[in-house]
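Okay, structure first, notes after.
Heads up, one of the protein chains got dropped from this complex, but the rest are sitting where they should.
Residue numbering begins at 1 within each chain, and the chains themselves are lettered A and B in the order written.
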Amino acid sequence: MNIFSTDHKVIAKQYLSVGLFWAIMGGLTAYMIRWQLAYPDTEVPGWGFVAPDFYNMLVTMHGTIMVFFVAMPILLAAFGNFLIPLMIGAQDMAFPRLNRLSFWVFALASVILLVSFFVPGGAASAGWTGYPPLSAKAEYTGVHWGLNLWLLALALEFASFLMGGVNFLTTAINFRAPGMTFFRLPLVVWMQLTAAVLFMLSVGPLIAGAVMLLMDRVIGTTFFLPEGGGQPLLWQHLFWFFGHPEVYVILLPGLGLVLEILPVFSRKPIFGYRAIIYSTIVAGMLSFVVWAHHQFLSGMDPRLVMPFSITTILISVPFALIVFAMIATLWRGSISFSTPMLFALGTLSIFILGGLTGIFNGSAPVDIYLHDTYFIVAHFHYTLFSATFFAGFAGLYFWFPKMFGRMMSETLGKIHFWLTFIFFNAVFLPMHFVGLGGMMRRIANPMQYAFLQHLQPMNIFITVAAILLLLSQIPFVINFFWSLRAGKRAERNPWQANTLEWTALSPPLHDNFERVPVVYRSPYEYSSPESPEDWLPQDRPPAVAQS
Amino acid sequence: MSRSESLTMTGIPTGKVGMWWFLASEIPVFGGLIASYVVVRLGSGGWSDASSHLNFSLALANTFVLLTSSLTMVLAFAAVEEKKPRRLQANLLLTLLLGLTFLMIKGFEYAGEIGHGFTPGAGIFWSFYYGMTGLHALHVLGGIVVNLVLLVAALRDTLRPNEHRVELAGLYWHFVDIVWIFLFPLLYLT
Partner (left out) sequence: MSSWFPENVSTFGGDIDSLFYLILYITGAWFILTEGLIVFFLIRYRRRQGSKAAYLPGESLRQASWILVPCVAVLILDLWLDFRGADVWAKIKRQVPPSDLVIQITGKQFNWEIVYPGPDRKFGTEDDLQIDNELHVPVGKVVHVVLKSKDVIHSFFLPHLRLKQDAVPGREIQAWFEATKPGQFEMPCAELCGFGHSGMNGQLIVQPQEEYEKWVQEHWPKK
């Protein structure tokens, strides 16, 4: 693959490749974590014994990898890069060379993270949240360079995505085709733009915090060390001020993919296009004032807790609207169950459960019990896994013909969906009950606690299901690589969809469109009375009235 | 017209849109650091015994240096609009030299403070002092590099058709100046 190419479609695929590589790494860490939990202090097949500090490293890297090196590269960088110029009718991004640079910086961040596994002391082990003082003084973890490299990798990843954010926003503002007003943009684009704004405005304090933590570790400052007058809680505020918007940075693009796919396979407009956009903006704004719900028990002033509990519970409203809108899109539709549609529906149904468990966690008194238990882990896997993997797969199956010019196998796709859906729920539904039983996060051996021992059969069940979930991805891998080589050649618009990318060749030319498109209408005119067919592309000129 | 200068859907030059978004993302970086400093300092003893060891006159001089360099940057862009290449080169050079002066004075300050035992580990005030001014200095250095690239292009007469980049670099330089306008009173006048 040409690493000097400035074509947004090539860069998108490069991000996709690296993201899929890290997904495998993330899955391997999950396998080892789950084995240790189910069968503590036995040898993990294919690896060996997992020592307690190695376990902490696994848990840390699993989170870091999945959030920053899988979800963001696939949902934002790959899909955003590929789709935004095509969907708005542009030839490429506003700054193609900046785009090129952003991938190199991301690749460098990946290399640094990979290297951190091999330095003496091992990779970071203070949790993906990296709370000081544990993370601020090497002697507390025994990890020296691993944590410094972790901070460096994150800083570079942030720089890469900041470059991407500048590109996405500038492109969507300035390079829309004639007739493509903001309220004719596909929801994929709206979601990507909102995510970009959220990221750009929220990551700054964490960059500051990362610089401060690195300084504490390397040059002896005491930002977070009480013996030098520092405050451990300061890190938490800086981290979560970014950390909370960050989950919506991941979620919104995922939801955007689903919002695009549901109308196509229901042959109906998305229900409430403008309401969805306004809700998204409200959710984005609210996301900046909920962060301390991660810190109810941190020692922060208890008087601050209720305001954050209120904002947290309020943020469920705009997301409820989006969920209701998705359901209303199905109402009175003509629904076909292609693989992309199955994964989109899977995202919706799983996300609903994840969103609902958020209500428990947002209630501060209930959080006294639930905080730092597996109930929280179950919650964020229902929300983030649905957004990243179910929505990500939906998008991959849907846009694969456009990206690679070939069709994927529907049979393998359906097998992949059902196995993933069943085993995902088998892993994470019981996890709620393990959490309600009181099992704490980040412990390596539940059998060390008398009050947890009765939960062990459930832990073993979860582990077995997790291994089966990982194996369930094999049909996808086979399908993906086989279809690249030998899939049926794709036509321009195999799904009969309205958005502009489907007017280009599959795969598109270097400059995307043979002629600059002109846009006449919204993207969701399915089953419109103005069209004899059940779809109506954005760029088809209106019928001339017969005189 | 180059791509990043072309006027498009909104009529706003693309490069400017990009630069504003970039600056919008930089503001929370310094905002986070400054807000942390203010909150932590307000919640503690006050730290004025620590801050009294700072060299107020050097910092005041540096403030004038940086403000003047913003002026020369504006003059550089004016020279672009008036198509006066010599004046452009002169003002870019001045901006560069003033930026380097800032860094030299800052380095001199650091040397003095470390010599007196006020290292980054000397206390929480010093952690913030070195963190904030250090990150700012890195941004000044970045701006100097950008201005150097523009100066070389101006001298070689290869700046066309991208003269608008002087304005964009100016926006960045003004931002760096404004950050200092916040840092100076918060650190030296309290």
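As a working rule, a residue touches a chain if its C-beta (ideal position, glycine included) is under 8 Å from a C-beta of that chain, and two chains touch if they have at least 3 such contacts.
Since the model is a prediction, treat every value here as computed from it, not as a measurement.
Chemist: What shown chains come into contact with the chain that's not displayed?
Modeler: Looking at the complete complex, the unshown chain comes into contact with A.
Chemist: Using the touch definition from the top, which of A:320, A:505 or A:518 touches the missing chain?
Modeler: Result: among the candidates, A:320 touches the missing chain.
Chemist: Given the contact definition stated above, which residue among A:247, A:289 or A:352 touches the chain not shown here?
Modeler: Of these options, the touching residue for the absent chain is A:352.
Chemist: Please give every residue of subunit A in contact with the chain that is not shown.
Modeler: Interface with the chain not displayed, on the subunit A side: 51-53, 55-56, 59, 125-127, 131-134, 140-142, 226-227, 230-233, 266-275, 297-299, 302-303, 305-306, 309-310, 313-314, 316-317, 320-321, 323-325, 327-328, 330-337, 345, 348-349, 352-353, 356-357, 359-360, 363-366, 368-369, 371-373, 433, 436-438, 440-445, 448-451, 522, 524, 526-529, 534.
Operating definition for what follows: only the chains that are shown with their structure count from here on.
Chemist: What does subunit A use to touch subunit B in their complex?
Modeler: Touching subunit B: residues 94-95, 98, 162, 165-167, 169-170, 173-176, 180, 200-209, 211-212, 215-216, 219-223, 228-231, 234, 237-238, 241 of subunit A.
Chemist: Can you check the complex and tell me which residues of subunit B touch subunit A?
Modeler: Going through subunit B, the ones touching subunit A are 3-4, 8-10, 12, 14, 17-18, 21-22, 24-33, 35-36, 39-40, 44, 119-121, 123-128, 130-131, 135.
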